[in-house]
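Complex shown without one protein chain; remaining protein chains in place.
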Amino acid sequence: MRGLIRSFWLIPLVILVVLAVSGVARAQEANPTVTDDDVNRIAKGLYCPVCENIPLDVCGTQACQQWRDLIREKLGEGWSDEQIKTYFVNQYGDRVLAEPPRRGINWLVYLVPPLAFLLGIFILVKALRSWKAGSGVPEAEGTADAPGQPPADEYIKRLEEELRRNQ
Amino acid sequence: MLANIGFGALLITAILSAYGIFAAVYGVIQKRARWVDSARNAMLLTFPLLTLAAVSLIILLVDNRFEIQYVASVTSRSMPTYLKITALWGGQQGSLLFWAWLMSAFTTAVTLRKWDRDREFLPWVIVVGLITLLFFLLLILLYENPFMKYWALPGGGIVGALFRPAGATLFTPADGSGLNPLLRHPGMIIHPPLLYLGFVAFVIPFSFAIAALITGRTDDRWIRLTRRWTLWAWLFLSLGLILGGRWAYDVLGWGGYWGWDPVEIAAFMPWLTGTAFLHSVMIQEKRGMLKHWNMVLIILTYALVIFGTFLTRSGVLSSVHAFAQSAIGPAFFGFIALTFIASLVLLAWRWSSLKAETQMTSMFSREALFLLNNLLFIGILIVCFWGVIFPLISELATGQKVTVGPPFYERATAPLFSGLLLLMGIAPLAAWRHSTVKTLGRAAWKPLVLSVLVVAGIFALGVRHWAALVGFWLVAFVTGVTLYEFYRGAMARHRKSGENLALAVVRLAGRNRRRYGGYIIHLGVVLMAIGIIGIEMFQQETQGTIPQGGELALGEYTIRYDRLDIFDAVDNRNVARATLSVFKNGEYVTELHPRRDFFYDSQQPMTIPGIRSTMEDDFYVLLVDWLPVSTAGATFKVYHNPLVNWLWLGGFVFILGTFLAAWPEKETEPVLRTVPAQARRLQAYGD
Partner (left out) sequence: MDAVSIPENNAPETQENTVRTRRIGWGIVFLLVIGLLVMIYLQLDKVRQGPIGKGDEVPNFTLTTFNNEQVTLEEHRGKVVLLNFWASWCKPCEQEAADLEMAWRFYQPRGDVLFLGVDYVDTEPEALAYLEKFEITYPNGPDLGTRISQQFRIRGVPETYIIDQQGRLVDFQIGPFTSLNQIKAKIDPLLTP
């Protein structure tokens, strides 16, 4: 219980890590007959410059249709998902990927938000610490108006007082 | 004639706004109340004048006056009248006018209130409101005039101008090019106005904040005065976002509701800071803390409102929503830079007078948890902002474009959203000022046990997706805590006054609307989370080409392709409509009609899914393609979206809760509190 609450901020971090791991592309098997689903699996992660910000699998333009046909053709030739993606990157640039490739200046996109968030935590913790230190009120006083199991009368009193003040 | 009236009204409003700004400032400097009153009158006149301009444009739209460029670009003869009216916000020029019109409605409404006790705020609220309004009016007058006409020049060629060029004659196209078909959906008809309402309404709390900074009345008066305005702004913005999602789900044909498109994010960012603001102002009201932070949040919200409008209209970003290339970019940019920097300078100037009146006493107090909530919201904001801005940086640095797409946002924000859910469960249990792990644990154990049991049940049902299990646990926990809060309050009333429980709940909620409205909003969020978990983690899809009479299976479902009809509909579109039979576990359940509409006037296709919707799941079919020999075979894309209806149900509950919190009470004027800090500390109990 106590441990859970103390470490509740860990949960998002754990989730972050596991999500990152599960984001790794799924393994695929070579399939002699290429289905639409195979094509869409790859197309989902590609973005055609002609219709920016719309994934390839749902974009309706002629250009995207041709791209999907190309994926189908390459799959038929036995290319792997990764090979096809690499081919598209070489042909049309990094912008076809759903995320910037992790190199060079592109690291900024991945590093700045977590760093900013950590900075936020740092500032928050520092501010809380100094507030607390400045207050000089012993922690033990806290139990007085804590929720949970105070005598029923007190809860009612508090609630009534709150409601009387009308927010 | 009508166009000239409209234009004249715009021009007069702009002059009046400029005068109002001057009169208000002059009145304050010279301490002459009459000038301030005059400024107030100027502000009051903007709404009727802009109504005149907007109504003129609406009449022109309904009346098929295609000699007006704007009318020709967004309407056509075959459109029904209601669509012609909504075409007011179907294009750049009209929607700017619409924005200004709504803005003037809000500023006028706020000027109408009693100002007896807050006279020193009045001139500055007028100044901020009118500066914003004037900016939009200047955009309309100088760059994007909806009243421009077509003129045929004597030497051939057609130009757009407001007044007749020498020797030219009025040119009237036979028909207009019609409204973008994507905008003809009922969801799209009300989605932009709601977003605009949300946007413009946030100008009100911002203008009060600026007024507070300028006048130095930096207590929580400005927050109390604008509390309901903020809630209404937030209500409209939320409603706009939810309806936008519904529209995307119904019309865009990708089986989803949110695509992390830069323009969606542009509308989402002010919502994030606005939500953080709604929470953190409570700390200032209760505890007299975080005055700086609240100022920062409202300044950010205003800046993001203008920034969002800028992103969609300047052509800086390319996106499905983007308006065409436009000249207004630099003007917008200048305005954002000016207002943002000016606000920050004001804040820096008043920094010392915004001292906290009390101190933080416990890491587990409600105020500390609210701060954590703010941190998470700001975290999501940073992810969103950075994701939108990064392609610009990358292009500047390397000359190469990159895409920052859904995987980035999903991975980065999922933990933050989960953290927010968790806080939503813990914070209501924490008391203001003091809470310890022990007291929190005592309050939380019942809902906690309940939620663990629920997750165990879901696990027993065969769900092994760990992220979904975490999600469902959070959902169960928050629901447990929130309902428990209602129960505790109602029980207390019941014991004391002997009311029955149902009545006690109603009375309880009625007497502290913001608190219990807030809890209902939390329940709405939880229901939405169920839908989001369902569609994000359990969505299945398949695509296949099947001959007539052929079948395609997905999970428990099978579709049979029965027929394809191709015909012209009355409103100038060609429809290809498939008829499918849907079977679930081999049993016939329903017939669906996915279709593809092709609009002749705008030469655009639109894919309308066929959806069978239940609380358990949505079965969503798109007609992707069909073979030229019309009925031989067709390609369908099929989605199975479990639980997605909970998202819309949650949205409904969410809005209901906001209504409850925002609905005006009998006594809307908050009582001026002159309680000194020490006394306040004593009465600062839970909210």
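Residue numbering begins at 1 within each chain, and the chains themselves are lettered A and B in the order written.
By definition in this document, a residue touches a chain if its C-beta (ideal position, glycine included) is under 8 Å from a C-beta of that chain, and two chains touch if they have at least 3 such contacts.
Here the structure is a predicted model, which means the values were calculated and not measured.
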{"item": "Residue among A:V34, A:V50 or A:I105 touching the omitted chain", "value": "A:V50"}
{"item": "Touching residue (missing chain; options B:V36, B:V251, B:A356 or B:A492)", "value": "B:A356"}
{"item": "Sole residue of B:Y26, B:F171, B:F333 or B:Y484 that reaches the chain not shown, by the stated touch rule", "value": "B:F333"}
{"item": "Contact set of chain A toward the excluded chain (per top definition)", "value": "48-50, 61-63, 65-67, 69-70, 73, 89-95, 116, 119-120, 123-124, 127, 130-131, 134"}
{"item": "Residue ranges of chain B at the interface with the undisplayed chain", "value": "289-293, 296, 300, 314-316, 325, 327, 329-330, 333, 336-337, 340-341, 344, 348, 351, 354-356, 371, 378, 382, 389, 392-393, 395-396, 399-401"}
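The working rule: only the chains that are shown with their structure count from here on.
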{"item": "Contacting residues of chain A [partner chain B, same complex]", "value": "1-2, 5-6, 8-9, 11-13, 15-16, 18-20, 22-23, 35-37, 40, 45, 47, 49, 51-55, 58, 60, 93-100, 104-106, 108-109, 112-113, 116-117, 120-121, 124, 127-128, 131-132, 134-135, 137, 139, 141-149, 152, 155-156, 158-163, 165-167"}
{"item": "Complex interface listing, chain B residues touching chain A", "value": "252-255, 259, 261-262, 318-320, 356, 359-365, 368, 371-372, 375, 378-379, 382-383, 386-387, 390, 393-394, 397-398, 400-408, 410-412, 414-416, 418-419, 422, 426, 429-431, 433-445, 448, 466-467, 470, 488-489, 492-493, 495-496, 508, 511-515, 541-545, 605, 607, 635, 637, 665, 683, 685-687"}
